[in-house]
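My structure is below; once you've seen it, I'll send some questions.
Apart from one protein chain that is not included, each protein chain of the complex appears where it belongs.
Chain nomenclature is as follows: A, B and C, assigned in order of appearance, with residue numbering initiated at 1 for each chain independently.
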Amino acid sequence: MYNRILIANRGEIALRIIRACRELGIETVAVFSEADRGSAYLELADEAYCIGPAKSSQSYLKIDQVISAAEVGNVEAIHPGYGFLAENSHFNEVCRSCNIDFIGPLPEAMDMLGDKNKARAMARSANVPVVPGSGGLIEDESEAVRVAREIGFPVLIKATAGGGGKGMRVAANDLTLKVALQQARAEAQAAFGNAGVYLEKYVERPRHVEVQMIADQHGNVLHLWERDCSTQRRHQKLIEESPAPNLPEETRNAMCESAVRLLKKANYTNAGTVEFIVDQENNFYFIEVNARIQVEHPVTEMVTGIDLIKAQFAVASGQALPFSQSDIVHRGVAIECRINAENPDRNFQPCPGRIEKMFVPGGYGVRFDSHAHAGYTVPPHYDSMIGKLIVHQPTRAEAIACMLRALDELRIEGIATTALFHKKVLNHSTFADGWVDTGFVERTLLNKP
Amino acid sequence: MYNRILIANRGEIALRIIRACRELGIETVAVFSEADRGSAYLELADEAYCIGPAKSSQSYLKIDQVISAAEVGNVEAIHPGYGFLAENSHFNEVCRSCNIDFIGPLPEAMDMLGDKNKARAMARSANVPVVPGSGGLIEDESEAVRVAREIGFPVLIKATAGGGGKGMRVAANDLTLKVALQQARAEAQAAFGNAGVYLEKYVERPRHVEVQMIADQHGNVLHLWERDCSTQRRHQKLIEESPAPNLPEETRNAMCESAVRLLKKANYTNAGTVEFIVDQENNFYFIEVNARIQVEHPVTEMVTGIDLIKAQFAVASGQALPFSQSDIVHRGVAIECRINAENPDRNFQPCPGRIEKMFVPGGYGVRFDSHAHAGYTVPPHYDSMIGKLIVHQPTRAEAIACMLRALDELRIEGIATTALFHKKVLNHSTFADGWVDTGFVERTLLNKP
Amino acid sequence: MSSSEPGSGEVFDVERILRLVELMKDHDLSEIDLRQSDQRIRLRRGDLDAPRFVAQPAMQAMPAPAAPAAPAASSAAPAPAAEGANIYTMKSPMVGTFYLKPNPNAANFVKVGDRVQKDTTVVCVIEAMKVFNEIPAEVSGEVVAVLADNEEPVEFGKPLFKIDTSK
Partner (left out) sequence: MSSSEPGSGEVFDVERILRLVELMKDHDLSEIDLRQSDQRIRLRRGDLDAPRFVAQPAMQAMPAPAAPAAPAASSAAPAPAAEGANIYTMKSPMVGTFYLKPNPNAANFVKVGDRVQKDTTVVCVIEAMKVFNEIPAEVSGEVVAVLADNEEPVEFGKPLFKIDTSK
């Protein structure tokens, strides 16, 4: 195990890592930007170095400065947290070239899974289901129709050079397909100067379900069950929970086993997440791998009783996982609500500023992870999440009731937060029934098609 | 289940009960004294009535005012919490005579177990070991010697009219016994005008181990395993944990089964605790029953996953316990530190006053139960406990490490607290090894014999 | 002292500020803000720190007890608050149900304008635990205000009557 590590991150995840290190007896070196100077959580680190001005590109994203701090701080390893440099394989390589362990997978695995096409190909070879599609470019109408009939309508036409929804069309039958194909081509040509398009099965009202993984350097690749993260707004997760409600046991097991097959094939190590979408018929399709610890990891910690950050340090330092797959028992229901400094009444616009007063919920089954406190100023330069409220109860109904009472207790004054918006979601019958899909929030609560 | 109840208590336990009720969908009526007016936790109740001035005897202990508030508030039941009226069987009777359920055992069971001699007798008849003694008064030396040899030296001589250690002597053999007997007699005569004394086995370096119980009105009497509360100062518990370290499995099981036998015999219902002392040879002796929920109940909640306050409401309202003895599985290790507004550097003198700033620890495995917050003024009229810090981890070593880091995070400014004193205890090898007895703190940390 | 003395110095007159502070404490004010033309005196006291839950839709905390965010101590004294020189506020000595009349058909014990005699004139009845407690006037004088409604639930310390002791 390490004696001294550096945390290349800020805010709640930096504090989360500091907490784990204090419990493990690992000394911590924190880095911070001018905007985070004086934050209380920095004082829980053994050392803290300013590495640049507020702008991320000049501080938290500046590899040479982070490495330099690691050398000055004389650490054995760097934990990147999530975001910033967490999935930057170059940084990953630089760390190792400086004889500093990177708390995460090897750069090769990171690169392999970071490339969507390579990851998709690897998934196929590990016989993990992926969203069916044309594979290559669609040359003409007849081919489009053939492929569409093969994978089944409705289909999605995507520009190969695409992005931002441009050159994207949904087609429900042969006729609309032909029209859509031309429109998509034209739009793609105009937008990217490249009319190349391909076909993919269009999954209606998908649910986002992901599998938490942990792997050591001795070939043990284990899953810690799934999380349902379908409650999203603009692809930003708002609420995560485990287990995924209304997911058939066989689907759940098949999904978790697929995730294990994939990461074994990728020689993956450390913590990671395999993301799937699940359609209304409970077919699941591989989407991507997040090669890092995730914001929502506490949900899994509550239901499995395993501290994932501690586990990351253990496997990174070469230890074998102290448990086997059969030791990982899923207990009860955990739900997490992300508390963001955003104003739900103003289209969730970020709302940085000074927190005048704060009352943190407590009691049985409640966990609150946050670096914020009364007197803390939320800087405008970084993402707006200021805390994560997590509950753990025997049943989903109890978990929802516990979360509602905890949200009532949470008081953050001086800035707007998403706390009360979560109550709207939790009180909605669709959520209570466990049938939320990724479009639910915008469709139902924000009245956006 | 109830629709509306009254909480005849204040501070953290009032908040604890409000939290459980909000999760159960039960409306709450709080009562408060002038000294607690404006406390934030009162605003989490659906209604709150002032029942008198600061002095407990004129407010929280005033039965007619509490009942009157219950009638004005139109509630179906009263939860007494701990302390104040919690073990007052007269109040218990008055509630029921007003057709208001008392959340606790029946007055008869309360009376029976409240009387030390009756409880002792009942324990014997339930074949639960009690501290061996002469039973009746000791008439002369020869009888004393006979009894002493029978129960084994060392023995404790106690004045029957006793109290405050007066007329108490320890004797290690026949000779010292004779001298001690005369001294005790004389002292008792002088102090109480009654020279009557009796003999009891003197238990050296005892550990305080108690068994948490829950019983419904359908004859189900279950134990939720034990708590070790040996870390005390002047008989005030400072730290509680479960399981009891270094307690042989067979002793543990025998103790829990004894507790079940005793409460079955007493027709006990609702939550309660059976207290034992354990000697250095792991013999255990029944001491008393606490016929109420206790301060340290969260320790048991963490290791069993059972919400005891919710369970109290369930059984009081007539429901059968939803689990059987075999369903109650003990997982991991939980430790609780009581955070008191006391100054350890000034002989733990109470330190009421205004909390200027407060930072609450969080993260994996940490629970904090407190009604305090920045800006809260700790009133001088009531007990000094302002919060309970509880941790839950897979192993005892991890639990201690987690508690230490949580204590480091806990910041309460403006008043002195016992937070840092707990670190002294947790860092001591005797605690780490799990061999604390009830005299440890004063003997070892406060250098008092 | 010079609080009444005119001139540019008066805004900064510490003596008067002291008096304003006493006033704030006696009446539990959290802020005083006085302005006149270009002059201003602004004082803030205590702390407005206790997190406020009242905005919470899910809660309907009784305004009376829950509202004041001032430190408990400041409002802890149940002693009658003097208002003006001679107006005495009579408060409820217990929690219970307040009755202005001995029975539904009877007239009120007292109404505004009535004279009351200390310890002798019954001004109301408060029912607690089925017992109807007759409450006599705590001072002699004239009733100038009735502050609670018939059959209203009242808590300890709830103002019931204002009595002018100068009459």
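Note that in this section a residue touches a chain if its C-beta (ideal position, glycine included) is under 8 Å from a C-beta of that chain, and two chains touch if they have at least 3 such contacts.
Note that this is a predicted model, so its numbers are computed, not measured.
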Residue of A:Tyr49, A:Tyr198, A:Tyr285 or A:Phe359 in touch with the missing chain, whole complex considered: A:Tyr49
Residue of B:Lys357, B:His428 or B:Arg443 touching the missing chain in the full complex: B:Lys357
Positions on subunit C where the hidden chain makes contact: 1-2, 5, 7-15, 17-18, 21, 24-25, 38-47, 49
Footprint left on subunit A by the chain that the document does not show: 31-32, 34-40, 42-54, 59, 64-65, 67-69, 71-73, 98, 354, 373-377, 379
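Note that only the chains that are shown with their structure count from here on.
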Taking each chain's C-alpha mean as its centre, the one farthest from subunit B: A
Two chains joined by the most C-beta pairs in contact, as defined above: B-C
Core chain by centroid distance, with centroids computed from Cα atoms only: B
Approximate Å spacing (C-alpha centroids) for the pair subunit A, subunit B: 44
Inter-centroid spacing, subunit C versus subunit B (mean Cα positions, whole Å): 41
Interface hub residues of subunit B, defined as touching at least two other chains: 40, 44, 373-375
Two or more partner chains touched - positions in subunit C: 49, 51-53, 56, 59
